[in-house]
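Starting off with a structure, shown below.
Of the protein chains in this complex, one is absent; all others appear in place.
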Amino acid sequence: MNKNFARPVILILSLLLMVSVFSGCSKAVTPSTAPTTAPTTAAIDISKKVELKLFMISDAPLNQDDTDKFYAALNTLMTKDLNATIKITYAAGNDYQNNYSLALASGDNYDLIYSADWLLYSQYAKKGAFLDLTNLIPTYAPDIQKSMTADRWEAVKIDGKIMGIPCQAKTYSESSFMYREDLRIKYNLPVIKDLDTVGAYLQGIKDNVPDMLPSDDYQAQVFNCMFIPSTKYQIVDVAGDNQSNFVIDPANPRVLLETIETPEFKAMLPRMKQWADAGYWSQSALSSLEWGEFSVLNGKAASTFNGQFPNDTNQVPQLEKDHPGWKIGFFEWNRLNPLSVVTGQGPTSNMLSVTHNAPNPERAVMLVNLLQTNKDYYMLTQYGLPGINYTLTADNQISYASIDLSKHLGGAFFPSSATANDVLNLKKADAWPTYYDRVAQDVALTKPSVLAGFVLDTQPIQTQYTAINNVKTQYGNPLMIGLVPDVEAAFTAFVQQSKDAGIDACKTEIQKQLNAFLDSKGVK
Amino acid sequence: MRKRPEPGLLTVKTKGNGMLSFSREIGKNRVLYLMMLPSLAFFAIFAYAPLVGLYYAFINFNFIGGLFGSPFVGLKNFEFLFFGGAHAVVWRLTLNTVLYNLAFIFIGNGLQCFTAIILNDIRGRIYKRTTQSIMLLPYFVSFVIVGAIAYSIFNFELGSLNSVLKVFGIKPVNVYMLPSVWKYILVFFNTWKGLGYGTIIYLAAIMGIDREMYEASELDGCNIFQQIRYITLPLLKPTFIMLVLFSLGGIMRGQFDLFYQLIGNNGILFNATDILDTYIYRSLVINFNVSTGTAAGLYQSLFGFAAVMIVNAIIRKINKENALF
Partner (left out) sequence: MSKVKDKIFSARSVFDGFGYFYLTLIGLLCLIPFLLVLAGSFTANQVIIQYGYSIIPRELSLDAYKAIFLFPEKIISAYEVSILVTTTGTVVGVFFMSMAGYALQRKELKYANKISFFIYFTTLFNCGLIPWYLLIVGLGMKDTLLALIVPSLESAFSILLIRNFMRSVPESIIESAKIDGAGDFFIFRRIVIPLSTPVIATVGLFLALQYWNDWYSTSLFVPTSSKWPLQYLLYKTISAQFVALSAAAASYFRKGTMPTESVKLATAVVTTGPIILLYPFLQKYFVRGITIGAVKG
């Protein structure tokens, strides 16, 4: 029997299905080009009532009552100003990459979608996932247009087009050594100011508190968090947590360097080996899944190389209350080198984009304008409902003292970080005592980035690029945290494997892209 | 399928006969075909229709063009696996994946079969039911938790293994730097987790054996081992073969959660523990791309497809009844 009678049946069935399913999809694609064609200077027409759809990478808020009240409040504002309402889709937190890709490919026609460099903004933008907003912004987001600085617009442009609206908050997240300050004082260990004093601290813990890990971090975070800030280099390609394959010296930006060929890289390795041998971190670190800060906060380890300043200060006041006598210290790794490049988080780290098939791009941009610059919208979307999610102190600060945050968490309703604005931000009453001073110090260190607006396109070298990153995981990580018998041999093997995997081809391509970028900026 | 000469191929006239015999067959057994209809419709809609998505593997996907409007790129999306020709990473990964799966399949099925036989013949109803329930418990413990438990046993400084060794004055071992032991650990955990589930299948199969056969054999003076050897085992063979064949289709699909949660990104262990799924996962984290993911999945499918077709054909030659199709 050679005729499978089922075959024609399947064929017809699947054809029918596919036609019906995918025709819906392709129909949705067509209007995407329309709005970009002409910037309208005519009066804005909002006579038609619309519902905007927003896609957010986050889990839905749990408290349905709070959520309902929040949407009621927001929709009241929006109906009045925009003749529109909003519907938010929350995507599951893990598996976020698939969900994100699905949201853009599915024909669900979201108007607004959260975007960020860590969500591969540039890759998606280059594949046409977002709508070009360059011509919409002057008309539909006039307040943002007025207040946003030019360098922020430049930084988010892909091929000269604005594909996302960045926030207007200067955000900092500096890798830091986060450690138990009380133990340092108790055992009379030196003040932390460089790698030698860090080593002395770790040895002191090892000697005095045997049932505590001196430090605890997963995989090669020990090295990754600390290495780049300890040098004069700036990362060109961010590949994984704090990792890079290529760097430049901002003083000489046209020379692309492989991270592993810099003299600093090799010079750091013996110290890592010595520290690993001395037991400053777990011999099993490569398989660990523990976040260092959790280990410190729960008393398992004395320190982590993967602290974040200032974000991690948020739990410190509560912690010091729960464990009287505990003190937490932070040492920003960028203090290791006066030439360390501190830029703060770039504008692409928090954005809202309009999808390529958005039914109402104009209204969407108008909404972003209000979210970012209008005080009523701002307070509601950033902090939630007054009295329920927060209270306002007499000196106009946000306080959570009387709020049960496990039930009434405010900020989770909305991608609020994407519309944050320093002008409208309020201070938090219960912050870490020296929080605002320390942040100000870090702000003072920041310099504009030479690479602001540089978007690496790995598409042409996808194969080799994937390969060198896998080599780094397999050969680099053990070496970087000193878990190899012979540093010299392991280093040679790592370099050789990277070459075999095609690091030279990657370098050539990235150098080309870098040159083109610097040319366009007029940098010598 | 290949060897029998089929008259339908030769002339138009006999082709007509083929159609005729088709409708006659359907007419004759219409109740039976009707009974299958819901299932056939189900698979046509939910399994065959979405296969159109395999086309993603051959395009450079962009959002404007979608599935049918993006440029066709041939086999370019497969390159990341096969880059390097004979030294390509895919060969080592394929070997690892296949070997692990073979170990999982045969050790797993063997033990499940063995356990089912003992469970079936052991006396004491309460004991039997209790152990059977307990064996199902690991199925509910997710690999995230298994990974955490394994880490708390094996980690060098605080792990319970080294605490025990210390008591006996033995030098502590760093399991996370010993690639050679992980094959056993992974096989152990996988077998452990699937034991209860698989045992149920074999137990059900034993229940299908006609009870009179045992009664007759007892009269003939067979002891329990002879009964197992001459009645139970031969009659479990079809089930065993079916389960093995079924697993062979997924021979290139690793237990991603098992490997990822137990090993993580520990490069030291990769030569012994890296499988295709973990490699693909790490690649997609760096470079997320629908097309690349589909291409990798297609490679896994085709490999499994080939494996099943070959083994099924062999089994068919030996005994038609035991073949899957």
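Things worth noting here:
To keep things simple, chains are lettered A and B as they appear, and every chain counts its residues starting from 1.
Assume a contact is a pair of C-beta atoms (placed from the backbone, for glycine too) under 8 Å apart; a residue touches a chain by one contact, two chains touch by 3 or more.
Since the structure is predicted, the reported quantities are computational estimates derived from the model, not experimental observations.
For the chain that is not shown, the touched chains among those present are A, B, taking the whole complex. The hidden chain makes contact, of the residues A:Val222, A:Met272, A:Leu297 or A:Leu451, with A:Leu297. Shown as candidates are A:Asn306, A:Gln372, A:Ser416 or A:Asn470; the residue that touches the absent chain is A:Ser416.
For the chain left out of this panel, the touching residue among A:Asn311, A:Asn374 or A:Thr446 is A:Asn311.
Screening B:Leu75, B:Ile134 or B:Ile314 against the full complex identifies B:Ile134 as the residue touching the chain left out.
Listed here are the chain A residues that touch the chain not shown: 1, 4-6, 10, 17, 20-22, 24-25, 58-64, 89-95, 98-99, 101-102, 105-108, 171, 173, 290, 293-295, 297-300, 311, 314-315, 318-319, 322, 382-383, 400, 405-407, 409-412, 416-417, 420, 428, 430. The chain not shown here touches chain B at positions 25, 28-29, 31-33, 35-36, 38-40, 42-43, 45-54, 56, 67, 115, 118-119, 121-123, 127, 129-142, 144-146, 148-149, 152, 158-160, 192, 195-197, 200-201, 203-205, 207-212, 218, 221-225, 235, 238-239, 242, 246, 249-250, 290, 293-294, 297-298, 300-301, 304-305, 308, 321, 324-325.
Note that only the chains that are shown with their structure count from here on.
Averaging Cα coordinates per chain places chain A and chain B 37 Å apart. Contact residues of chain B toward chain A in the complex are 1, 6, 8-9, 18, 22, 40-41, 44-45, 48-49, 51-52, 61-69, 79-80, 83-84, 87, 89, 147-148, 151, 154-159, 174-177, 261-270, 274, 279, 282-290, 292.
Taken together, the chain A residues at the contact with chain B in this complex read 1-3, 5-6, 9-10, 13-14, 17-18, 21-22, 25-26, 29, 32, 97, 101, 104-105, 120, 123-124, 127-129, 213, 218-219, 239-240, 279, 282-284, 286-289, 356, 458, 462-467, 469-470, 473-478, 483, 500, 502.
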